[in-house]
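Contents: one structure, followed by commentary.
A single protein chain has been omitted from the complex, and every remaining protein chain is retained in its original position.
Just so it is clear, A and B label the chains in written order, and each chain counts residues from 1 on its own.
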Amino acid sequence: MTGERITIEQAAHVARLARLDVTGDELALYTMQLEAVLEYAGQVAAVDTSSVQPTAHATPAENVMRKDEPGECLERDDVLREAPESMDGMFLVPRILGEAP
Amino acid sequence: MRSAGPGSPARPGSPEGPDSSEGSDASSGSTPSSGPTPPSGAMSIAAIAAAVRSGEASAAGIVEQYLGVIEAMDAGVGAFLEVAGEAAIAAARRVDALMASGEDPGPLAGVPLAVKDNMCTRGVATTCASRILAGWRPPYDATAVARLAAAGAVTVGKTNMDEFAMGSSTENSAVCVTHNPYDPSRVPGGSSGGSAAAVAAGMIPGALGSDTGGSIRQPAALCGVVGVKPTYGMVSRYGLVAFASSLDQIGPLTRSVEDAALLYSVIAGHDPADSTSIREEPEWTGRLAAPDILEKGVVGTVVGLLREITDGADPEVRSRVLEAAEGLSRLGATVEEVSIPELRFALPAYYLIAPAEASSNLARYDGMRYGLRLGDGSAESVMSTTRAAGFGAEVKRRIMLGTYALSAGYYDAYYGKAQRVRTVLVSAFDAAYRRFDVLLGAASPTVAFRIGEKVNDPLAMYMSDVCTIPTNLAGHPAMSVPFGTAPAPGGNGSATGPAMPVGVQVLAPRLGEPAMFSVAAALERIAPVTEPPVLDRQEL
Partner (left out) sequence: MAVDASGGSVGYEPVIGLEVHCELATATKLFCSCPNSFGDEPNTNVCPVCLALPGSLPVLNERAVDLAIRVGLALHSDVRQCTFHRKNYFYPDMPKDYQISQYDEPLNAGGWLDLPSGTRVGVTRAHLEEDTGKTVHMGGTGRIHDATFSLVDYNRAGVPLLEIVSEPDIRSPQEAREYVAELRAILVAAGASKARMEEGSMRVDVNISVRPAGSASLATRCEIKNLNSLRSLVRALEYEIARQAEVYRSGGSVVQETRHFDEDTGRTASLRSKEEAHDYRYFEEPDLLRLVPGQERVDAIAAGLPAMPAQRRSEIAALFSSAGAGTGGGAGAGGAREDQIAGLVENGLDGLLLAAVNGGVSPEKALARTANEAASRIDEALALDPESYGRLLVMEEAGKLTATQVKAVLSEMLDEGRGDPAAIAKRLGFETMGAGSINASVEEVVASNAAEWDRYCSGEDKLAQFFIGQVMKATRGKADGKAVVAELQRLRSTR
């Protein structure tokens, strides 16, 4: 699985997934660099991990919860002041092409 | 060319207070280094707080003095992205008012500090040195920033960094280049390069940085200051703009181990707003600067000289590490070599885990709710245009890498595998710490490299973090302590360059901060006396 070549098409697919409008020379450069880093990172394949669980956290705690008690909200004006565009107390966004998945 | 300078960066400054008058002389940058008033850059955090708390100096006077130094010096260093002078003076006056009314202004009363630009500061731009967040003003303070303020400290500005903390040289800042105060043609390290350079240059007595793979310790080493990466969960991440959530920690950069302990003690502690914050605070929380820790010495301490982060370092850097180990041995520590072969997989694992988390953490910068919005057409295309133009090359590279590592068909081989390797690394460290109280090695394999030297070779740049990354994967604490200098390689590897600072790294097991600080304080006491940086206000 590791060490395989990354095609421009694969890199373009990844860029689309990540919502990065990357094309042409920039994409070609990233494809090369991506391949180099993945080849290096692919060294992890050499480690025997057959008997270990994955580690997702650097802390051993569990069951961290808060009480269901309301707290302070932000002022709407403060929030919308930072918005690129707003209207009628809402965030204005460009037209959306498809329904949410 | 080189001046006598404000004092050794490896030494705490004079305890005498600065000129407590609020006159403009103090902030003009013209104070002679040999005059009766010690330059502000030489003052320690402990000395400033003591002077303010005793009434010898006013907080406003101190802050104005430092603002003056920053104004005089930073053009040559490029450490600050924003200096919030008026707000800082207002905050300092509030500290003075508390003093006047007889109330306790806090343990860091009147201490001016800088904060890396990836920590939220209410009403003050927080941009992560990225175009995509240019001008964004958070409506809230990061918990660490709020804790500093509650302790009486005054945040005077935000420091430069690699964009979204991705980098090891601060060259990935979308705003400006930061110069190493010891040699302006060289990088300060990164990603907390602005914080490290500001402290090294004497523009500020201390600063906060963040460390995901070495971003506090590596620049601290390259700039000759102390840098601490706490145990994961000791300092709240709330308000720290996330890079890789399971690795990020906030920590201090200072000119002395004692100052680092003081800052650490104020910012650490449980925060219910961060689910990964440690709930049962260890006994030493809040008192790392106590004599029973900093003056404990190392008699009986078992130190492992960790070959994986020593042997591969440049020979001169390695020599300093070995000298440090010998020094500890002379002070009564037991020093033995140790190898943890699994650590060679830390860097590969890190460059799968960190980009994967980052690809998700940085998704929110889509131009819909705040920050940059570019392009027209549909929301989808505006998002893609905004992100392509708003993020720099390194950020885009890592987002693509992380997206790939998580995507269908590759998860098991890359991200999933890296998480298992992480488990293997933690076990290997645990085994080592059954024998050793702390581990010792280099904080960076090289001294500061030249600006532009590695920008076109991502993998070479990534290698800068080879000594620091294992700690982050394990969630352990580690710190870099200045320990002499090493000659930088000259151009084309021929001539010998200037002497640049070397940092020795002390690693400890989870919550092993007391032993780590004891050893760091001992190292500081035996460190070679180092020439001050060439970039200081006297020559500007």
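Throughout what follows, a contact is a pair of C-beta atoms (placed from the backbone, for glycine too) under 8 Å apart; a residue touches a chain by one contact, two chains touch by 3 or more.
Note that the coordinates shown come from a computational prediction; the quantities given were computed from them, not determined experimentally.
Visitor: Please identify which of the visible chains the hidden chain touches across the whole complex.
Guide: So, spelled out: the chain left out of view touches A, B.
Visitor: Tell me which of B:231, B:385, B:407 or B:472 is the one touching the absent chain.
Guide: B:407
Visitor: Using the definition of touch stated at the top, determine which of B:43, B:120, B:154 or B:520 touches the missing chain.
Guide: Residue touching the chain left out of view: B:120.
Visitor: Among B:50, B:177, B:322 or B:379, choose the residue that contacts the chain missing from this document, as touch is defined above.
Guide: Answer from the full complex: B:379 touches the omitted chain.
Visitor: Where does subunit B touch the missing chain, residue by residue?
Guide: The list for subunit B reads 118-120, 126, 128, 133, 136, 138-140, 142, 237-242, 244-246, 272-276, 356-357, 359-360, 363-364, 366, 368-370, 379-380, 383, 403, 406-408, 411, 415.
Visitor: Would you write out the residues of subunit A that touch the absent chain, in ascending order?
Guide: These residues of subunit A touch the chain that is not shown: 13, 16-17, 19, 54, 56-57, 59, 61-74, 76, 79-80, 87-101.
One rule holds in what follows: only the chains that are shown with their structure count from here on.
Visitor: Starting from the mean Cα coordinates of subunit A and subunit B, work out the distance between those two points in Å.
Guide: 25
Visitor: Sort out for me which residues of subunit A touch subunit B in the complex.
Guide: Touching subunit B from subunit A are residues 1-2, 6, 10-11, 14-22, 30, 33-34, 36-38, 40-47, 49, 52-59, 61, 64, 66, 74-75, 78-79, 82-85, 91, 93-97.
Visitor: For a test of understanding, state which residues of subunit B touch subunit A in their complex under the given definition.
Guide: Residue list for subunit B touching subunit A: 136-137, 139, 232-233, 246-247, 272, 275-276, 278-279, 342, 344-345, 348-349, 351-352, 359, 363, 366-373, 375-385, 387-389, 391, 396-397, 399-401, 403-405, 407, 410, 412-414, 416-424, 426-427, 458-459, 462, 472-475.
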